[in-house]
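A protein chain is absent from this complex, but the other protein chains hold their places.
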Amino acid sequence: MTRRGWGWPVVTAVLVVALILPLYWAVLSSLTPESRLFAAPSLVPRALVLTHYRALFEEHDFWVPIVNSLVVAGVTTVVSVVLGALCAYAAARLRFRGKAPLLAFVLAVSMFPQIAIVSPLYVVLRAAGLLNSYPGLALPYLSFAMPLTIWLLVGYFRQLPSDLEEAALVDGAGRLQAFREILLPLAWPGLATTAILTFLYSWNEFLFALSFTLGPERYTVPVAIALFRGQYQVPWGQILAGAIVATVPVAAVVVVAQRRIVAGLASGAVKG
Amino acid sequence: MARWIRFVVTALAFAAVDCASGSAPAVLTFSGSVVGREGDVIRRQLDRFQREHPSIRVAVRATPDAADQRHQLYVHWLNARASEPDILQLDVVWTPEFAAAGWIANLDRFHPPLEAFLAPAVAAARWNRSVYALPWFVDVGMLYWRTDLVPHAPRDLGELTSLARGRDDRGVPFGFVWQGARYEGLVTVFLEYLGAFGGRVLDDRGAVAVDSEPAQRALAAMFDAIYVDGVVPPSVLTWQEEQTRFAFQNGQAVFMRNWPYAYGLLEEPASTVAGRFAVAPMPAAPGGAPTATLGGSALAINAHSDQPDDAYALVDYLLQPEQMIERARIAGEFPTRPALYSTRELAAAISMPLADALAIIERATPRPITPVYSQLSEILQVSLHRALTRQQPPRDALREAAVAMRALLAAARLGPPA
Partner (left out) sequence: MTAASPPPVAPPSWRRREARLAWALVLPALGIIAAVAVFPIGWTVWESLHLHDLRMPWLGRPYVGLANYAAAMGDRRFWSAVGHTGVFAALSVSIELTLGLVLALGLDRVRRAAGLVRTAVLLPWALPTVVVALVWRFIFESPAGLATALAARAGVTAPTWFADAVAAWVPIVLADVWKTTPFVALLLLAGLQAIDPALSEAAAVDGAGPWRRFTGVTWPLLRPALLVAFLFRTLDALRVFDVVYVMTGGGPGTATEPIALYTFGTLLQNLRFGFGAALSVIVFVTAFGLALAAIRVLGSDAFLERRP
């Protein structure tokens, strides 16, 4: 940091460009007519068309998976942040026996490989008539969303100063009142970060969605684009258009909340 | 906070109710391919059927187009003994599996006119000597060849290779393209090579014969076509139907193995080979016969259907000659009634010359008729692909596949019919 050379900026720039380039190529290709997709690749756009996007929504009802994903990720986020905040508050502020094992347990569950619980969840959801339904997807999602939110929020609550709450307690406020009126207003940035990360994970999730949805009417966006093909076709233009559409909400969240996400990542609490 | 929780619980409950409520009884449910042209034709025919049978109403239930996904959905429905859907469009290879599981109804009591349908398609719809589904339309593998590049369709596999080799001076990059990705399509191609050499997957007693001498020769021929003769590009090992069609349509290949659907698309103005190609049965090698793997769909009735008689009435209706011809005209799918192949109506409905179509369809050969076909096929897919991507010598791959298949059949305990 003492000397300013050319080496680091160049290396960094090369890596950043390498990160952007594939995405640029995908966007460009999604705007290229099908007939030119595999003809003489060029990084400079020539004829750009919206046909793939139009086909995506007009022929393939791409709204359906988008709505499904929004509903499932939204419900998962709300439930896990609400219940996770309560649990995290208890773990961060209250004294009770069994707290350490509780936290260890939550941590352990967050390490569960998803594939290990797919088959029993499939059987249970089928028995409950919940396969191919919104709750049938939101419930399994809680298996990774709950530990994630608890984990992030315990860390966040602990980091907030507790003297204001203690003052309120001394003034005769109840614990819940102190939580609601003092901690929550202070904690909203942490809650927002947690909600954003939970939403991202739920939006991107693939294995459960692939296993527990049975038809296009309940596919989430990742499943819809992964299984996107007719009986014989590989419509690359439309597949890429779908991939770009799936990226838009994620990109919007990243642009708006990049600072927060980085802070959340820095807490060492987020898995890749 | 409590309000939030209540809201979420209510929302979940609503969603659950929403999914649990089905349609009212006394309505027949039809499930199958209902998008695109197939959707057009099925909706038309169902409308007409309802007009002719005012007491019956038919609802359509969409299913995924990908075979694996549709199969999974059917298993989910039928394994739960749901009474809906009443009528199922089955891939031709699923019938024995669903029949053995007791999921679809024995149709013998309706005395269907079996002799009117293509014999191999009927054979594929039987299990334990009873018929469980009726053939709706057929797909057959065939050889597309360029009339402007070669003088005539190859008479045997050797001639195919030599004709395909001669392409170099004409600037055509590929000699022969087929579906070589690791999926069901690879098995259908292999079965055509297998028949060409006189081999079988299962012999007449149902024993595994995929490691027999003809089978070894068949796989060796596929391997050599890629790595020795150089007529088949290695890229085909990642290709399904459409990639082969694109290559052929862009004039990049002399020969292509594909299904009938490609014919109409290749005749369209955008195709560079329109008017410059024809179809023929896949050629044989010495000791074998030209073979066309049988694909297509059959109609079956849910074993737990509340109204099997009405369901059969609909199946019977959809299998009438007029409906089949309409289906051929709109969706390009071939009728299962051989008698239709000498009619002017069908000649007008499809773009392929009827004589060519019939010559191929007469070669139709079902895939192994067994309830565990899907599992056998998966074993075969992996072994064939390993051999063709040079991970294992073809001989070893087939031997390993045979061992795995025998173990599977033993585990499945499919004894002789009780």
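Note that the chains are named A and B in the order they appear, and that numbering of residues resets to 1 at the start of each chain.
In this section, a residue touches a chain if its C-beta (ideal position, glycine included) is under 8 Å from a C-beta of that chain, and two chains touch if they have at least 3 such contacts.
Just so you know, these numbers come straight off a predicted model, no measurement behind them.
Between the chain not shown and the residues B:Pro214, B:Pro233 or B:Gly332, the one that touches is B:Pro233. Here the missing chain is touched by one residue of A:Leu50, A:Val67 or A:Ile115, and it is A:Ile115.
Within the set A:Val75, A:Ile150 or A:Ala195, the residue that contacts the chain not displayed is A:Ile150.
For the chain missing from the display, the contacting residue among A:Leu31, A:Val72, A:Leu139 or A:Leu191 is A:Leu139, taking the whole complex into account.
Where chain B meets the chain that is not shown, the touching residues are 5, 68, 72, 75, 79, 97, 100-102, 180-182, 233-235, 237-238, 371-372, 374-375, 378, 382-383, 385-386, 389-392, 412-413.
One chain of the complex is left out; on chain A, the residues touching it are 1-2, 8-9, 11-12, 15-16, 18-20, 22-23, 25-26, 29, 38-41, 79, 83-84, 86-87, 89-97, 99-100, 102-109, 111-124, 139-140, 142-143, 146-147, 150-151, 154-156, 158-159, 162, 165-166, 169-170, 175-176, 200, 203-204, 206-207, 210-211, 221-223, 225-226, 236, 239-240, 243, 246-247, 250-251, 253-255, 258-259, 261-262, 265-272.
One rule holds in what follows: only the chains that are shown with their structure count from here on.
Per-chain CA centroids place chain A at a distance of 39 Å from chain B. The touching residues of chain A, counted against chain B in their complex, run 75, 78-79, 82-83, 86, 126, 129-136, 138, 180, 214-217, 227, 229-234.
For chain B in complex with chain A, the residues that touch the partner chain are 1, 4-5, 8, 11-12, 15-16, 18-20, 33, 36, 62-67, 69, 72-73, 76, 80, 240-243, 245, 259, 261.
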